[in-house]
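The other protein chains are all here in position, but one chain of the complex has been omitted.
Chain nomenclature is as follows: A, B and C, assigned in order of appearance, with residue numbering initiated at 1 for each chain independently.
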Amino acid sequence: MYNLLKGKKGIIFGALDSKSIAWKVAERSHEEGAKFVLTNAPVAMRLGTINELAEKTGSEIIPADATSMLDLENLVDKAMEILGGKIDFVLHSIGMSVNVRRGNHYTHQDYNFTKTGWDVSAVSFHKVMSVLYQRNAMNEWGSIVALTYMAAQRVFPDYNDMADNKAYLESIARSFGYFFGRDHKVRVNTISQSPTPTTAGSGVKGFDGFIAYAENMSPLGNATALECADYTISLFSDLTKKVTLQNLFHDGGFSNMGVSNAIMDEIMKNETSNETVEESKKKDKK
Amino acid sequence: MYNLLKGKKGIIFGALDSKSIAWKVAERSHEEGAKFVLTNAPVAMRLGTINELAEKTGSEIIPADATSMLDLENLVDKAMEILGGKIDFVLHSIGMSVNVRRGNHYTHQDYNFTKTGWDVSAVSFHKVMSVLYQRNAMNEWGSIVALTYMAAQRVFPDYNDMADNKAYLESIARSFGYFFGRDHKVRVNTISQSPTPTTAGSGVKGFDGFIAYAENMSPLGNATALECADYTISLFSDLTKKVTLQNLFHDGGFSNMGVSNAIMDEIMKNETSNETVEESKKKDKK
Amino acid sequence: MYNLLKGKKGIIFGALDSKSIAWKVAERSHEEGAKFVLTNAPVAMRLGTINELAEKTGSEIIPADATSMLDLENLVDKAMEILGGKIDFVLHSIGMSVNVRRGNHYTHQDYNFTKTGWDVSAVSFHKVMSVLYQRNAMNEWGSIVALTYMAAQRVFPDYNDMADNKAYLESIARSFGYFFGRDHKVRVNTISQSPTPTTAGSGVKGFDGFIAYAENMSPLGNATALECADYTISLFSDLTKKVTLQNLFHDGGFSNMGVSNAIMDEIMKNETSNETVEESKKKDKK
Partner (left out) sequence: MYNLLKGKKGIIFGALDSKSIAWKVAERSHEEGAKFVLTNAPVAMRLGTINELAEKTGSEIIPADATSMLDLENLVDKAMEILGGKIDFVLHSIGMSVNVRRGNHYTHQDYNFTKTGWDVSAVSFHKVMSVLYQRNAMNEWGSIVALTYMAAQRVFPDYNDMADNKAYLESIARSFGYFFGRDHKVRVNTISQSPTPTTAGSGVKGFDGFIAYAENMSPLGNATALECADYTISLFSDLTKKVTLQNLFHDGGFSNMGVSNAIMDEIMKNETSNETVEESKKKDKK
């Protein structure tokens, strides 16, 4: 709509289906004049509908397991070949907890699953940047964005070990962002997005109730996947060249709320409906 | 109980009655072997029962309006005279919003009231430290603590302009703390305490419901006034000599919670009891 | 260049001369298709060259003392009249410390000056929003931005009482942003900008050296006034509709640096040039 990414070349990780934030980012990047390649893990490609997105946006798909340096090296080489030059923007939208999938409680993890989730959800971001950095594959004033969630700062009990993975991911953004900025003038940021009803997000227990809670807590309501794509475009554009090492909340204001009137109203309704705090707490522990 | 403050001399602001945190701090300081003077504004002295506390702890009371430099200079001079030397610890527990008292909504303040609240609740902390600093009245490794609330970081709608006053107060702790540390090895910190049912706190609308909310959100429940006094003692003691410029949350974990299971349970109960988020939001705006 | 603000109407406070960030925001808003009015205090209008900017951007100037509710009411009424409807974006770029101007040390303030600086630099932001809110003068999904500085979070000794004013300002953004978001879907954010060599900034002692320090600490170097204007445009645009209550660092990464290699190199040079830490510290206190 604005030609904000005219002439820019990108790599977009993690578009599973049309609910994915990465999918919306691809669509919006296309509208803004960018060329890009899409990539996802082979297994995710089979589960999703990425081919449809590729057709729609005139993009090629390069399968890559984001935990494999070989795959990532191949991806970056091919992307530069296809796009005809260095990369201007990268979206990392990858996350998965085996402990969540298998129903392991946070306090009782299978540490092999913990390792796999950490590798896929967090270390993959380091690997992507490592390949880009070593191959000198980013243009100056390029922009790298990873999606994250506020569980990295505050406790959301059902988010499980993904909270710790996101904390590690955000730390990578700062640590690697320093070197990428100093040496290649590339910025690295994370967007901490509202809970979003993507296919991946739906795996988390009680997700619908939680989305309603966040909606009621946030003065502007939850941010949608499309709004997240818009925000991502602003971070890929030349309007934000000096924003780096930041974790940027995109959440209708949730992150800076202590409590909203709407939530207090709900709580008060219960208080008067005759159940004491103590009773509710006891139940909670069972 | 531990003799943690044996031989230390202090000034304690803001003990109104036996519910006051400052009152508990005075009692605990006395138990830990400290000598101190009590002070409060003349009007607060009439409203409260500070004489009882003075008797109980063998302390003298020096009335002082904390917005008056003259009163504060007199206070510090007299305190050193009475205690026989320089000061080791100071508690600032002063806060008041005229806008809250008069029922003005945050968006519709009387700016003369705003100014008075700011002066009493925040600037008074600067004035206290300014007098102590200029008179060279603090011993090395002394400790200055002010009480604050998390509304300085996050929105609690009914906290009104006290939120902004607390933000200013916490900034003073950092700004003045630098000079007091560098020049006199004095540390300056704020304690960000759970909502506490003091006589002052009770003025805020819907306070009881809010206390229940915070209780349910915090893994350890709300911190009491007595527990806050214990924590304050640790900050006055020699165990924390290198802690400075910090805002320290003393809140059973509330500050780092996104949501607790107990709160989600309450919310879910409502969701199933058939009112939609939209309806609840509409009501909220009326 | 992108038509990002096509059809949008704004009010821009604080364009003194061509070095001002507000000046650049006006120029960039004009390029992006916005219509707006300019405003500044009468005294600032005489000192600066705002007429030139008005001509260049086809804007009218409405003088207003931002501490006067009457002036602000007149401003908002006139602005809607001139622009032909409600407002979409507002820039607050106002700050001034009388204590700094008069050379008062932070520890030794004239509290009348403190009050004036607080009123001009911080409360003015509340007053501006209060008038907009009460007159229902903002369009839905409008955007209000105030400029701030990281001294609100961390100590920069020469920033004096402006640090505390900025902390208060940022708190207002959150407190008022809640009500403005909930009731009118308006977002409110602050941009925490690199030290910038504006005419106003130059008043601060040792500013040039400090700019060099920040430049060396930041992986991308300091953000310029023009880059700040670009970033502000992104926050006025529809790309950032769900960003609210945030304090957004626009500083080349400074805010998340512990230390850079460039700064360590400078420090190490001194260490080897034979002056001990202790000697340097002693000098510092004189």
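Everything that follows uses one rule, which is that contacts are C-beta pairs under 8 Å (C-beta built on N, C-alpha and C of every residue); 3 or more make two chains touch, one makes a residue touch a chain.
Only a predicted model underlies this, so the values are computations on that prediction, with no experimental measurement involved.
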Practice prompt. Write down which of C:Gly58, C:Gly84, C:Gly103 or C:Gly258 is the residue touching the left-out chain.
Written response: C:Gly258
Discussion item. Tell me which of A:Leu4, A:Leu91 or A:Ala163 is the one touching the absent chain.
Written reply: A:Ala163
Practice prompt. Extract the touching residues of chain C with respect to the undisplayed chain.
Written response: 150-151, 153-157, 206, 209-210, 212-213, 215-216, 219, 253, 256-271, 277, 280-281, 283-284
Worksheet item: Given the full complex, what residues of chain A touch the hidden partner chain?
Response: 69, 106-109, 111, 114-115, 118-119, 122-123, 126-127, 129-130, 133-134, 152, 154-155, 157, 161, 163-164, 166-168, 170-172, 174-179, 182-183, 245, 284-285
Discussion item. Across the whole complex, list the residues on chain B that are touched by the chain not included here.
Written reply: 2-4, 174, 177-182, 185, 187, 194, 218-224, 227, 230-231, 233-234, 237-246, 248-253, 255-257, 260-261
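The rule is short, and it goes like this: only the chains that are shown with their structure count from here on.
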Worksheet entry | Angle, in degrees to the nearest 5, of the Cα rotation that carries chain A onto chain C | 180
Discussion item. I want to confirm something about chain B and chain C. Since they are copies of the same sequence, is their interface symmetric in residue numbering (over half shared, so same) or not (under half, so different)?
Written reply: same
Worksheet item: Measuring from the mean of all protein Cα atoms shown, which chain centre lies nearest?
Response: C
Discussion item. I'd like the Å distance between the centres of chain A and chain B, where a centre is the mean of that chain's Cα atoms.
Written reply: 39
Item to complete: Pull out every residue in chain B that's touching 2 or more other chains.
Response: 154-155, 157, 284
